[in-house]
Structure formats: structure tokens, C-alpha cells
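With one protein chain removed, the remaining protein chains of the complex are shown where they sit.
The letters A, B and C name the chains in turn, as written, and every chain counts its residues from 1.
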Amino acid sequence: MSSHQVRVSNLRVVTSDAADRAAVLVKDVSFTIPRGEVLALIGESGSGKTTVALALLGHTRAGCRIAGGSIEVAGTDVLALGSRQILDHRRRRVAYIAQSAAAAFNPARRIMDQVTETTVVGRLMTRNAAREKAVELFRSLALPDPHRIGERYPHQVSGGQLQRLLAAMALMSDPELVIFDEPTTALDVTTQVEVLREFKRLIQERGTTALYVSHDLAVVAQLADRVVVLNSGEVRESGPTMRVLGTPTDSYTRSLVAAATGREAVCALRREVAIAASVGVSGRGDLSEPLEPLLSVDGLTAGYGKVDAEGFPSAIALRDVSLVVKRGGALGVIGESGSGKSTLARALAGIVAPAFGTLRLEGQLLEARMERRPRKQLRRIQIVFQHADAALNPAHTVAHILSRPLKLYFGMHGTERNERIARLLDLVHLDRSMAARRPPELSGGQKQRVNLARALAAEPALILCDEVTSALDAAVGAAILELMAELRRELGLSYVFISHDVSAIRAICDEVTVLYAGQVVDSGPLRRLDDPAAHPYTRLLVSCVPEMRSGWLEDAPATLGQLGTARLDASR
Amino acid sequence: MSPFVTPETRSEIPATKPGAAATVTGRKRKSLPLSGRIGLVMVLFWVAVALVGPLIAPHAPGAVVSNKVFGPMSLRFPMGTDYLGRDMLSRVIFGAQYTVGLALAAAVMASASGTVLGLLATISGRWVEEILSRLLDALICVPSTIFALVMVAAFGSSLPFLLLTAALSYVAGAFRIARSLAVNLSVQEYVQAARVRGEGRLHIACVEMLPNMIHPMLADFGLRFMFIVLMLSGLSFLGLGVQPPAADLGSLIRENLSGLDNGAPAVLLPAIAVATLTIGVNLLIDSLPQRGDDA
Amino acid sequence: MNHSPTTKAPAQDAGLSRRQVLRGFAAAGALAATSQFSVARAEGPRVGGRIRVASVLSSIADTLDPARGALSTDYTRHYMIYSGLTQFDSRLEAKPGLATSIESDDATLWTVKLRAGVEFHDGKPLTPADVVYSLLRLKDPATGSQVLAIASQIADVRATGPLEVQIRLSAPNVDLPVILADSHFLIVQYGAADFRTAIGTGPYSCVDFNPGVRTLARRNPNYWKPGKPYLEQIELVGISDESSRVNAMLAGDLQLINGVNPRSVQRIRSSSGYTVHETPSGLYTDLVMRQDSRPTNDPDFVLAMKYLLNRDEILQAVFLGHAVLANDQPVPPSSRYYCPDIPQRQYDPDKGRFLLRKAGLGQTHLAMYASPAAERSVDIATLVQESATSAGLALQVNRVPADGYWSNCWMKHPLTFGNINPRPTVDMLFSTFFQSDSPLNESGWRDARFDALLLSARSERNESRRKQMYWDMQKRVHESCGVGIPAFINLIDACDRRLKGYFPIPIGGLMGYNFAEHVWLDD
Partner (left out) sequence: MQVILRLILKRLAAAALTLLLVSVIVFTITSLLPGDAAQTALGQNATPAAVAALRLKLGLDEPAILRYLHWLSGLLSGHPGYSYSDGLPVSALIAKRLPESLLLAAATAVVSVPIALTFGILAAMYRGSMLDRTLSTTALAMVAVPEFLVATVGVLIFAVKLRWVSALTFELDHPSLREFLRGYTLPVLSLCFAVVAQMARMTRAAIVDQLRQPYAEMAALKGVSTSRIVLTHALPNAVGPIVNAIALSLSFLLGGTIIVETIFDYPGIARLMVDAVSYRDMPVLQTCAMIFSAAYLGLVLIADVCAILSNPKLRRQ
């Protein structure tokens, strides 16, 4: 048993604000991590997985406290440590790698100062020794220009590099335990592969004991020896990774696995359906396809900042983009951060005025700016934003939110309007009683359903979906996608579905356009994604989507580097 | 420039996203912390004094009732007498009415018009915004005491003008805050959604933005209230302010200042009154749950 | 020596000509100066020492031009630096100054003999040209003189000898020697126009003058009064906040202050090192009822308001007893022309109510303007408001800022408060504030008999007849004039106990603004 580096038993964390209604965040969680092994803590948002991870560092977020149980790391009883000893514990024994490196680095200080800070302050090393070690770690994490990258400020370094720098910071003191808290969730898939690969190599080389916190079963499958599944603060199941993911015994675990594999299965299914459909479409295309497409975009160039003499904005986000959305069709726009995909959504909606190019809706020219568009055109195109939260005014009730478009576009009042609201709620599978609630009282999925309902209230022809499922848990996101597919079938809607998530695109779209650095690099029917003749970037994107089998990481060969560094620079 | 994909893995703690200022209204009200309760008691006390005090005040505020000036606290005069031998209890009661009423009304005016102008500047075109900003910049430039002095000299210190002066002196600050709030709100997705929907500017300002500005403006209101109370007392120092025999609390301190060296209650009690009122308001407002406040 | 100086004896003799009176002035003045000097010597005035003096106000309007002096701080500064042809004594009569004698046969043409050997601070001798220039510039509108109206009585001034000047008045005025003691009539150098600095013949010379900040003056070793002045240096500042002024003195930062609030008197007296000098004076704050507007021109209203002045309460509550009861006429009991025969009007709310009802003013609302500019008028107004309320008259107090009060409220509204500084002569007082066609006739009171008496008294050389005229005039003012005068306010100065040589000159605080040449500092 002494080989267990980490031993957590009956850990209990509660909110500490009001004693009378203290909520239990973590209920009697126990697990151990043998030396040199990687344990994954799996759960959706709200499962308490980060709370458990932080407890190992002797830390609770404001408003919470550890109410019971014991935590032992490398033979130290963490909960018995005094405040000075806790600092030492964190400096020497346990290191933490946060989800968003961009947020975890102090924007006002040089990277090197932050990486070496605790080893120098804690007198673990001299300043010079610490710097040398940092450079060595930078090199081993394959960071460019390891000697000088530390002199930069965080904003001067890319997201993937920052995440690796964060890892270097964690490894400075050769800790007994490294906690990875969703370290790749905020990264693009292509970057994620590289970072995951580096992490795995480091863990293997150093024999690091690690706790890997994630919601992504596919990622976990690549790294973890064992998994613990958390739900609502309770352990649902634990065991060797392949056993748990392969043959889950707990119902919750099963649902998780089903959501992940189910999506894979759906994707596989749709892949075939799409191929079949495209064949079918081509077969009877002349019959059913209307003369003009619903929306056509021609030579769209848009950006931000001052406009120069030739009409180009100083920061160009989209360059000469053309695309077509068929009536009743669903066009997927895929791209990574910086690809200009959100600008595309905004340009279509009229929020961003394009510098060049024309938009046509049902053959009619669309004004560039929404202020100029007639209300009827505005009604025909609705947009659903990524952050369900931010898109709903927290001050208003759901009923009020839904009533606005009804009043604005159809002049509906009174009972008629209320009935329509009720029907809209039915349509998005929300209980009618939700009408009286305000957004802060809703869950993420519910909010996104309200957003959809609001868009539907306008009875649009086209809905622009900007990363609508990205902020949601997998299962919730899947349900939303399902709903959208259903609505499309029932109401004959068209979608422009913008996402970085290949599997989400697969789940709902029948055409796809790939954006890279503001330009369309590839487009075609959905099967184009699996076409060996597709653009290399398209193939890279597809191959970087993690799969829930061990060894996938090793098999995924492609990196962005293969596309050439020149194009990488262009994306930033 | 597509936004980062940031799944909400932190939802273990309640969502504290920027712009979600009104989460408070959605969540169930937490009971106030101790400091807030103390503040509430102080504020309620003074509001009660201002409202019902005049009904129970033993004397008229201007009546000379004792031939002893700066009299000590006694059964007959629970708060002593002032520099003319008037009953301090009555004067403090009426003074509280002026301070609470005038400063409150002025602070409300300043904050409300600041909010309206801030919204106007945000939703209007560049020229309106530029003109408003310059105009209010010009207002904020001139020291408020001197501005007030000129206003009172020009228009007299009748209550409406005093109110207007106090409000004008502090509207610029409220405008700055309201404007920065409004600018932040105007890039919120729900505001953009309203725009895309084709909503008018008025609707966007009043229905989409305004409700989410109220809470932060309220926090600002507390400070503004305190500054107005202090400005009124500063004006009374310069011999301006409320018309005699009425006096706001600051004027009471000022007119009885010569009793200070022998510790006359006539100067100490109004000072305590001002302090408890202003501190109370701020304790109360500080302890109202704010966005992301973990204290 | 009886209570009045030796000048009095011949003056009371109706048979003597004014010419002789004024020659007597010269002799007695010289005598008074030496006798006072010798008294001082006996107590051992010390030469040397620096003091800091604070007056009640100082601003950018501070000036070194005596003609433009507007405030006590200005007067004090001017008396430090300049000398006048005559000086006030403690009875407000004229003593010789730069003039050794002022003589006239008809009170119209006056001959002034100048003192020999007087030097300005820059070493130039005093000449008749300086005097002619100083007096005539007061008449010139371009000077911006504060005493334009009085100076317009001067028809002409001419140098008639190496040390002789003749002043011709446009009408007889026996008070000219007293008028010339006023600070506005101080003698400046011929041609002086730029008053950024000052050159005078006074006891101190100006070292630094910073308007609104301070005046620094150093002892003039060549002062024309041998042995005087005593202090090495005087710094004069103005501090408007009374409690600051008193506190600064008690903290040892100031040695002499004026304008002490009655509320501070006890505190200063109980301190070890400081003392209070209180001077009963002719200063008063009065309720002005304009006779040219309704309803204040109703004689019943005027009388009612006079009955509603609760003088005892005002004396006690506002002045804490540091004032003298007044009787709705402006001559203070300390004046030799004071009429003791007029019965004192008492507070009588019943009579007030009756009169108001008689005037049909039971329920009238009326605004009453008061201002810090008129000393204590705001407090008096609140008391008047209270007693008026008890008589059924609703008065609303309108407090107005000090600046602009005199030009825009005082005498402009039906009911305002005035504040009248002591005047050296009853004639000046009456002719400025009560004469029918005076622009400063406070209440707009018109009384032909009063005006006639005033003119006769001005040229009347018989003292007892003159006194009788002044008595009649006081009675007329008391009866019917639209001013209610509740009290004469004592001038309260306070100083370091080591400061010696202080005696009151009831024209104003700080020894009638003249302390500089008289006081010394004991070790």
C-alpha cells in the first residue's frame, strides 16, 4: 500500500456560506493513485471533479470548505498542514495545470518569472539554476526558441504553447503528483493532439504520478491507467480505463459512454446516410431543387478596424469567401480559432459589415448592415449564439424573451402570444412552466433551448448557429443537436452550422465548408470530410478528433506542422 | 477572431460571468451579512427620523427655547441647545429631514439622469456621444464645491436650485460609470441578438440594457449620496446651503462649531448623525451581493 | 482732564468762532499726542518684536490704495502705511496728524498747516502737492473711490504755501477735520497710481503685499511721531472663519485679532495668555423696511415690526450680552449727541399683532432678506421670524450670499437687513443713511423736517443748538423711519496679554484700525 502516492478517503466538501442550507459538493469520495500511474477523474460540469482536484492541493474555492475525510499525498496528511506548510506542499509535492493557460498566466509578468517563481521564492533553487531548468523543460516540451520564449509576455505566445509552458511550470519542482485539470479543453483539436502527445511523453518519461481531470472520455482513454467517474459529487464507478470505458457497470457511466460512443456511432451512421443522400440528391436533383438557393454568399471579405484607401479593414478576418445554402439544407462551417468562422456568422447576420462581397437571400440582395435590412429579411435569418448564457438577458423572464420577436414581427398580443409561447416551449421540449423563469435559473441546455425557441419564434428560413453546442456537456449538446435535426425535419429550416467540432458537424450537416485563416480551403458535401482527396487541412482536422480507443493518440500522425509554418503564422 | 471555446467546467461554483450582474435578482436573496444589517438599521433609523420625526419634534426648529446657549444634554433638552438656545433634538430631526430628503433626491436625480445620458450616449450616433461626453467632461472638470458656489450665487439657495446644483455637480460622475457599463452591455450577445432582431434603439436601451445597469448604479449611488451630504455641509461652511431657520445636518455642525472646544452636544450630535447616515448607506450598499463578490 | 479732551471747553462756549476752536484743536492735539506718549513711556513701551494680526477678511480685492479701501483689513493696512491729515482719538474727535492745524472761519474754506520734516518711506519730504493730489483724486471717478459722495463736498484743494493747503467745500461742514481722519483720506505721494506697492508717511513701511494672503510691514524708523512705533514688524492677514481666527490666536500663531464672536469671549478670557478688548460702538444691524413698496410702507406695519423686535432675546441669544440695547435710532449712547429722552421701545407681540391687523396684514407672506454680509442678520432674522409668527405674520427668511448682497438685495427688496458701521460724526451717519435724497437712504424714508434739521446742524456752530437738532432728528427716526435697530454691537478684539498700549477707538475694531502705531509687545 505504501506504493500509493495519493490516498483520498471519504472526502467531503460543502458550501460554507449558510449553515442551514449547506450544499454538499463532494460526498465521501475515496480513491488511490499508485506511484507512477495516471488516474482520470471523469465527470460533467457540476460533478465536483475540480473540487476534488483542488482539495489535493489543500485548496477550496471561496464559499466552500472541506468538511470531512482525509487526503494523503506522498505520505503527507494534506488536511493537517498549516498555512505555511501548505505553501511548501504546493511548491514541492503537488503541481497543478489549469484548464486555460491563457487565463492562468499573469498577463503583466514575463513568462520566465512566473515559471520560476515558486522554486526561487521557496529557495528550492537559485535563480540561475531555475532558469536553466526551465529552459531545459521548454526544450523537452518542444517549445520553439526555448532560450528566449521565457522573456515574452503571455499574450505573445500561442494557446498551445502556453499550455505547454504551464506544464513546464508545474514540472519545475519535480512534483510527486501532477494534477491536470482539463488541460486541453480550451485548445483547438489540432493543437490538442500535439499537447496531449507531449504530456503523454513527459508522463511516461518521468514516471509521473498524475490526476487527470476531464469530461472527454476519448482524451482520458489516451492517457489514464485508471478512471474514477464522478457525478453530483459522488463516485459512480472506478477501475482500469479500458474496463470502465469498455464495459461500464454503472448506469451513469453507461450513459456517458453511450453519449460519447453514441455520437461516434451517429456520426458513422450519418456518414453513410450522407453519402447515400448525396447520391440520391444528385439523382433527383433537377426535380426538387429550387432555382435559386436560399442564401448565397459571393466574394465576402470582412474584418475589423480602420478601413484603408482600397476599402480593406486593418484586420481582415474573412477573405473572399463564397458559399451557398440550399433551401432546407444544413451547411456546416468548420474551422479553428482564428479561422474567421464567427466573423462569418456576424457578417451574415449583418452585425459586421463586409468590406466586399454580396449576400443574397432567396435571390434578393441583402443589405450589408442589419440597420438597413428590412424587418422581413431580419426575420428570415435568425442567429443562435455560442454562449447561451450571454445571449439571454438575465433580467427578463423566458416568456418575455420569447414574446419580443412575436410582438416585433407578428404584432402578437395577449392570449394569442401566450399560446404561441407555450407552443414554442413545446417545440424545444421545455416545460411550459419555464416561461416564468429567468435565465440564471436555467441550466445550460435549457438556456440553449430558449435561444432556439427565440429564433424559431421569428419563423425564419435560416438559422445561423454559432458554436451552439460548444459550451455544453456532451450529452446535453447531443440532445440539442438531436432537437435541431428534428426541427429541421419538421419545419423545413435551413442551418448554417458553425463549429470547431467535426463530430457536431457530422451530426447535423449535409454540406461542409472548411475555413482556414479566413479563407475557404475546402467545401462540398459532408462526405468530403472522409474523402482522401480532400484538402490536407480538412483531413488533419478530421484525424485530430480524439477517438475513444487506446492507442489513438499514437496513431494520429498529422500535426499542423505538416501544413507548413507559414500558414500557421497566418492564422494568428 | 472567433471566441475561445470554453466549456463551463467551473460550474461547481455558481456562474459568475461578466455581464451577469443581474444574477442576483434571479437567485434567491441571501440574508444580509452583519455589516449590511447594521447599515440597514442605521439607514432605516434616519429615514424614520426624517419621515415621522417632525411629527414628534418637541419644538419648532427655529424657536429659541432656552436662554442658555450650547446647553448640555438634559431631560428638557435631550440633545442640549444650540448657539442660539434652540432645542437641538428638534433641529437634528428637521435637519435629518433636509439631509435625507435633499441628498437622497439629489443623488437619485444625479444617478438617474447619469444613467439616462449614459444610455443615450451609447445608443446614439457619434456626434451625440461626443457632445454629451465633452459637456459632462466640462462639468466634472470644475471642482464641485466651486461649481455649487457659483450656482448658489447665481440662482440662490432655494430648495429646488440646491437640489439641481447638487444633482448637476454629481451627474457627470454617474454618467461616466453608466456609459462604461452601457458600452460593456452593448457588446453582450443578448443586446446583439436584439439588434439582429431589428429592435429599435429605445427598446435596446430601456428593455435590454437598463435592467442590467441598475445594480452597479446602485452601488455607485451610495457613494454619490455620501458626497452630496458632504457637499451640502461644505456649502453650509461657505455660508450657503439650506435656508434658515431650517438646516441640514452639515449646517448644524457648522453653525455650532464654536461649541466644539467645550464639547457641546450641539456640534457632536449632528456630526455623529452625518457619520452614521453616510456610513450606514455605504455599509448597506457594500453588503448587497454584487457580481462575483466572494467577500 | 475731564472726560473730554481740552478741545471741549472752548467748543462749548457759543461765543467763540470756529477759527478759534480749530486753533484749539491744534494745540490740544499736540498736547494729547505728547501726553499719551508720556503715559506710554511711564509704562515702558519696548521697541521691537514682531506680531501677526488677523482681521476678518482678506481677498484678491485687497488694495494698497486708501481711496479704494473697502474692508476693515484694508483700513488697518492703510493706517499702518499712510498717515492722515488728522487722526481719531478715543472720543472720535480729530487730533493733529500730518496737519498741525486746520482752521476755518465759515466751515467752508479751510486752511491746513502741514507738519514740517515729514518724510515718505522713500525719503522724499511731504509737500502740499501730495495733499492736494491725495484729496482731489478722491473726487475723480477714475479712481474708483469708496468715498466719492463725501469727497464731492470738496470743491477745490490748493497749495497756498510751502506747508499750507486750502480746502474749499461746496457747502459748510464743521466736521471736516473729523472726516479727514477717515482712512480713505490718508495722504499718498503725488502721482501715486500703481498701488502694487505703497509709499506713505505712516508708522510702518510695506515690505510685502500679496492680495488675499498677507501684508508684511516693517517699522518706519523715520516716523514723524518721535519714538513711535514700537513693533519691529507686523504681518497682517485676513481670516474669514472666526473659529480659525480664535484658534490660531490661542495656538500662538496670532497676537491680535478682531471680529471675535461673543461665543468665543469666555473661552479666550479663560485662557492664560490672552485677553479680550470690548468696545461699545455705533455698529448696528437693522431691519430695513422700504417706504416705496407695499406693505412695508404702511406706518402700522413699520411700527408693528419695531414692536416685534424682541431686543432682549436678540441681545441675549445672538450677542450673549455683548451689545447695547438700541431704540430704533442710529446714535449710540456713547455719542455726545445721544438723546436719552426717548422712551425705550419694548417687545410687545400683542401690540404688534394689533397693528398688523389694523394694517390688514394678518395673513401676509413676506420674504425677509438676510446675509452674512450684514453681521448676525441671519440669526436676527430667524428670531424676528419666530416673533412675527407669534403675531400672525408669516415671514420667510431668505439668506443670500455675502457677495452681491449689498448691490442686489439690500434696499432693493421691501424687507432686508442693513449693517451700518460706526461713523465718526452724527452728520455723516444721518446724511448717508437717512437723508431723503441720499442714494443710501436705507428705507427710502422721506422727512422734509429731518432734512432741514440736518442741513442746519451741519453749519451750526453753537454746540447746544446743534445737540438739540440732533435730538429732534433722533426722535423723528425713532418714531417714523422704516428702520428697526435692535442693538448696538460691541466691537470685540482679542490679543496676546503681552500686547500693551491698547485703547479703544470706537470707529472700528483693532483700535479703530489704528493699533499699529500704538501697541508694543512686552517681553
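By our rule, a residue touches a chain if its C-beta (ideal position, glycine included) is under 8 Å from a C-beta of that chain, and two chains touch if they have at least 3 such contacts.
It should be emphasised that the depicted structure is a prediction, and the values quoted were computed from it without experimental measurement.
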- Item | Chains in view that touch the one left out, judged over the entire complex | A, B, C
- Task: Write down which of C:D403, C:E463 or C:D522 is the residue touching the left-out chain.
- Result: C:D403
- Query: Pick from A:F31, A:F105 or A:Y537: which residue touches the chain that isn't shown?
  - Reply: A:F105
- Query: Thinking of the whole complex, not just what is shown, which of B:L32, B:A105 or B:L260 touches the missing chain?
  - Reply: B:L260
- From C:V276, C:I342, C:L366 or C:L440, residue that would touch the chain that is not displayed: C:L440
- What residues on chain B make contact with the chain left out of this view? 16, 35, 133-135, 137-146, 149-151, 153-155, 226, 230, 233-234, 237-238, 250, 253-254, 257, 260-261, 267, 271, 274-275, 278-279, 282-283, 286, 292, 294-295
- Mind listing the chain C residues that contact the chain we can't see here? 52, 54, 59-63, 68, 70, 141-149, 195-196, 210-214, 235, 237-241, 243-244, 247-248, 250-254, 373, 401-404, 406-408, 410, 419, 439-440
- Listed in rising order, the chain A residues that touch the chain left out are 54, 57, 59, 61, 86-92, 95-96, 98, 100, 103-109, 117-118, 121-122, 153, 155-156, 169-170
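Keep this in mind: only the chains that are shown with their structure count from here on.
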- Message: From the mean C-alpha coordinate of chain B to that of chain C, what's the distance rounded to whole Å?
- Response: 47
- Task: State, to the nearest whole Å, the distance from the C-alpha centre of chain A to the C-alpha centre of chain C.
- Result: 88
- Query: Using the touch rule from the top of the page, what residues of chain B touch 2 or more other chains?
  - Reply: none
- By residue number and range, which residues of chain A touch two or more other chains? none
- Quick one: in the complex, what on chain A touches chain B? 17-18, 25, 45-46, 48-51, 61-64, 99-100, 102, 159, 181-182, 185-186, 215, 304, 315, 317, 335, 337-343, 349-351, 370, 373, 375, 378-379, 382-383, 385-387, 389-396, 404-405, 408, 438-441, 444, 454, 458, 467, 470-473, 500
- Which residues, counting only chain C, touch chain B once they are in their complex? 242-243, 246-247, 261, 263-264, 267, 313, 316-318, 320, 370, 372, 378-379, 381-383, 385-386, 396-404
- Query: Touching chain A in the complex: which residues of chain B?
  - Reply: 1-13, 15, 17, 19-23, 25-27, 30-31, 188-199, 207-208, 211-212, 294
